[in-house]
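Of the protein chains in this complex, all but one are displayed in their positions.
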Amino acid sequence: MSSMIRKGLGYTSLAVMLTAIFMVFDWAPTEAEQGIAQRIFYFHVPCAWVAFAAFGIVALASLFYLWLGERIWDDLAYAAAEIGMVFCTLVLLTGSLWAKPIWGVWWTWDSRLTTTFILWLMYGGYLLLRASADDSPQVARFAAVVGIVAALDVPIVIVSVRLWRTIHPAVLITKTGEHGLEDPRMVVTLLVSLVAFTIFFIWLLMLRFAQLRARTRLCRMGQEIALAEVRAGDA
Amino acid sequence: MAAPVVETHALGKTFGQHHALRDVEMRVLPGRAIFVVGANGAGKSTLLRILAGLSAPTAGHALIFGLDSRRLSARYRRRIGMVAHQSYLYPNLTARENLEFYAELYALPDPRETAVRWLERVGLERFADRRVRALSRGMEQRLAAARAMLAEPGLLLLDEPFASLDGEAVRIIMSLMRDAVARGASIVAGMHVVPEIEDLEFEVFDLARATLTRRPPTRDGGDAGRIARLRSLLGR
Partner (left out) sequence: MTAFAAILRKDLRLELRSGESTVALLAISLLILVVMVFALDASRARGAEAAAGALWVALVFSGMLGATRAFLAERDNHCIRGLLLSPIEPSTLYAAKLAAAFTFMAIAEIGSVILMVLFFNLNFDFTLVRVVPTLALGTLGFAALATLLAAISNRTRMGDLLLPILAVPMFVPALIAGVKASSFALGGAPESAIAQWLKILVAFDVLFVSAGYLLFDYVARED
């Protein structure tokens, strides 16, 4: 049943994503100041939304894992972290690609990009932790603790970075945020793109989650088979 | 019949693909001593760590004083004492300071006096102010035994308590074990060979049967359900 949902989600994602791409490149009007490069914004923002949402999922799943102890929550957290990391990387890449033609620099320390970069580092730490240790429940607990603490940290990061950047406006480069969208077609395009990326993310998450679940189950089955073999040998 | 101090049901512990323990069924009543016998690597240490609440089983469960070993509250942990290969003693503190520290940790009423009393009990009063790193292995283990017993635990867990000890240390630890049983405590000790020990009734639990050994399948019987493995041998 779940594989049917996944398939359905996959096709829906494809459809909405194609629509979004069309809208981004063809339907939305060209922005006055920034020209064509501004269109990256329609990918950049949804990726950021997904990256932060994924981190929230990591935190919630970690909380449930610590509370309930069921491996399934740990698998969900791990899957969300992996997929989230991909989208977080995309935010940074699209941000860089956007900055270069408009402002002439490959990177800028504006508040949102900085916060996303810190998030990226936290994702990286989480994944490195998981990679550097075996698959035991102990490591899963460690990762859960890291996930929760990092997520709790994010609001403080946002506040402090924002405060930091208002002190030095000279270096500040405002991204054309929500307020800068004059044409309603831009707003619609953004919304469609948001939906497209969200569905895409959920689809990827379900795929990866299913993989991890299968791996956990296989592991367990292997153990049970070995156990049964030995018991039979003993009898 | 008194409530068992230790009770395990189908206890199993797996590390990845390695089954350290499986189907361990055990019951220890108050004032009884059980020697868990098995070769090195047979899982004795793993079993003891689970009973101490340090490790969680991957199958089945263990009840210590009626409580699940995974959920031992402070009140119950105070009633468990453990002596392992590592002494849990700080090498840079003196013998006395170590015992005082543990007495404080276990919230005993008079840590100073307790430390002195137990130092005498294990024959280390002359070394009270010597740092643990300067003690011989036998003395360190004697001190470790004192550390484990100073809160008068109801359950003593010993992991190879006599390994590489001199004669006097062995004698002292045996007498500590006798005292513990005499006042109603239980002992679960892991050893690779059953020791000669006087004036102590004990049962032997053969762990070797409960480990992963490959043997050719028998014709009769066939499936193995859960087999109770408790064997009783009466000590002298």
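Letters A and B name the chains as they come in the text, with residue numbers starting at 1 for each one.
As a convention for this text, a contact is a pair of C-beta atoms (placed from the backbone, for glycine too) under 8 Å apart; a residue touches a chain by one contact, two chains touch by 3 or more.
Model, not experiment: these values are computed from the prediction.
*Asks:* Where the complex has a chain not shown, which of B:9, B:61 or B:77 is the residue touching it?
*Replies:* Among B:9, B:61 or B:77, only B:77 touches the chain that is not shown.
*Asks:* Among A:47, A:61, A:122 or A:230, single out the residue that touches the unshown chain.
*Replies:* A:122
*Asks:* Which residue from B:35, B:65 or B:102 sits in contact with the chain not drawn here?
*Replies:* Residue touching the absent chain, from the options given: B:102.
*Asks:* Please identify, in ascending order, the residues of chain B that touch the omitted chain?
*Replies:* 49, 52-56, 74-75, 77-78, 80, 82, 84, 86-93, 97, 101-102, 104-107, 111, 132, 147
*Asks:* Considering the whole complex rather than only what is displayed, give the residues of chain A touching the chain that is not shown.
*Replies:* That gives, for chain A, the contact residues 66, 118, 121-122, 124-125, 128-129, 132-133, 136-139, 141-142, 144-146, 148-150, 152-153, 156-157, 159-161, 163-164, 167.
Everything that follows uses one rule, which is that only the chains that are shown with their structure count from here on.
*Asks:* Can you compute the centre-to-centre distance for chain A and chain B, using the mean CA position of each chain? Integer Å is fine.
*Replies:* Taking the mean C-alpha position of each chain, the two centres sit 48 Å apart.
*Asks:* Per the contact definition, I'd like the list of chain B residues that touch chain A in the complex.
*Replies:* Going through chain B, the ones touching chain A are 12, 14-17, 19, 22-23, 56, 209, 212-218, 221-224, 227.
*Asks:* Where on chain A does chain B make contact in their complex?
*Replies:* Touching chain B from chain A are residues 134-137, 222-223, 226-227, 230-235.
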